[in-house]
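Could you have a look at this structure, given as structure tokens, before my questions?
In this view, the complex is presented without one of its protein chains, the others remaining in place.
The block that comes next holds chain A.
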Amino acid sequence: MHPAASLLIFTTASGLGFGLLALLGVGLPRFDGLSAWAFYSLGFALACGGLLASTAHLGHPERALKAFREWRSSWLSREAWASAATLAVMGIYAVLHLLWGLRVAPLGWLGTALCLGTVVATSRIYAQLRTVPRWNHWSTTALFLGYALSGGALLAGQVTAALLLLILTGGAQIAAWMDGDRRFAARRHSIPSATGLGAPGGIRQFEPPHTGSNYLTREMVFVVARKHVAKLRVIGLALAVLLPVGLLVLPFSHILAALAVVSHVAGVVVIRWLFFAEAEHVVGLYYGRDPVRR
């Protein structure tokens, strides 16, 4: 799938933002006054910035409000509702805390639940697609939650929680990569199943239906060289997990913590890029792209 910049920014920034807001909702970190202002602003800026970036992916952003209509069947619509509800509830919680010094705990817990719900809804937009076997699995949701919470914990300066979450998420990511590499073959998608013709290896594209590219090939038939995939996975994991863990176990300093955050975010961007770029859509089979026998 085409790794569009708007979707990379959307999933990464809103994930971090909702992760941080989820922790603020349960009262972590316990700051008041100016530092509290800074944490809330950062959380809202990331969440809203990400959501705003997602509208850049739309052909008709001016009609974006119509996306609230079909929450009964569509995860994209549910995501719209969940994020709006989260911003509203966390907004009230933050205003009460910042202006009146009131921490309404149940409201915060509701906000936290909504933050996590939003991340789940975002992940389901991708995980629901049976046409993209690599995404079509509960591990997609687990990883979106893992990255949101570890990023949130890093931003909130929760060292122990961040360490634990980073290690868990990194492990889960490795498992998901290994499992994802096998899923297309396991689902038995092939050029013969797509066309009803020939046997595997006994059929190939003779000529494509059009001389140039088209919407489908640009959006969905995106291929990254295998050797680059391996390198990018190592780079992504090193930046997102290993380096931050290393920096966190050193004696605490603000500079090291900031470095850990920067490294983590850069790593998550690399991993998200791979999340899109590596994902094989079954329509590629019609264009002779069989990821199992390429």
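Note that contacts are C-beta pairs under 8 Å (C-beta built on N, C-alpha and C of every residue); 3 or more make two chains touch, one makes a residue touch a chain; residues count from 1.
The rule is short, and it goes like this: contacts and distances are computed from a predicted model.
Q: Name the absent chain by its UniProt protein name; which of "4Fe-4S dicluster domain-containing protein", "2Fe-2S ferredoxin", "Acetolactate synthase" or "D-methionine transport system permease protein" is it?
A: Listed in its UniProt record, the absent chain's protein name reads "4Fe-4S dicluster domain-containing protein".
Q: Out of A:28, A:53, A:239 or A:282, which is the one that touches the chain we can't see?
A: Touching the chain that is not displayed is residue A:282.
Q: Touching the left-out chain: which of A:101, A:171 or A:208?
A: A:208
Q: Touching residues of chain A against the unshown chain: what are they?
A: Interface residues of chain A facing the absent chain: 1, 57-61, 63-64, 66-70, 72-77, 80, 125, 128-132, 187-189, 191, 193-199, 202-216, 219-220, 281-283, 286-287.
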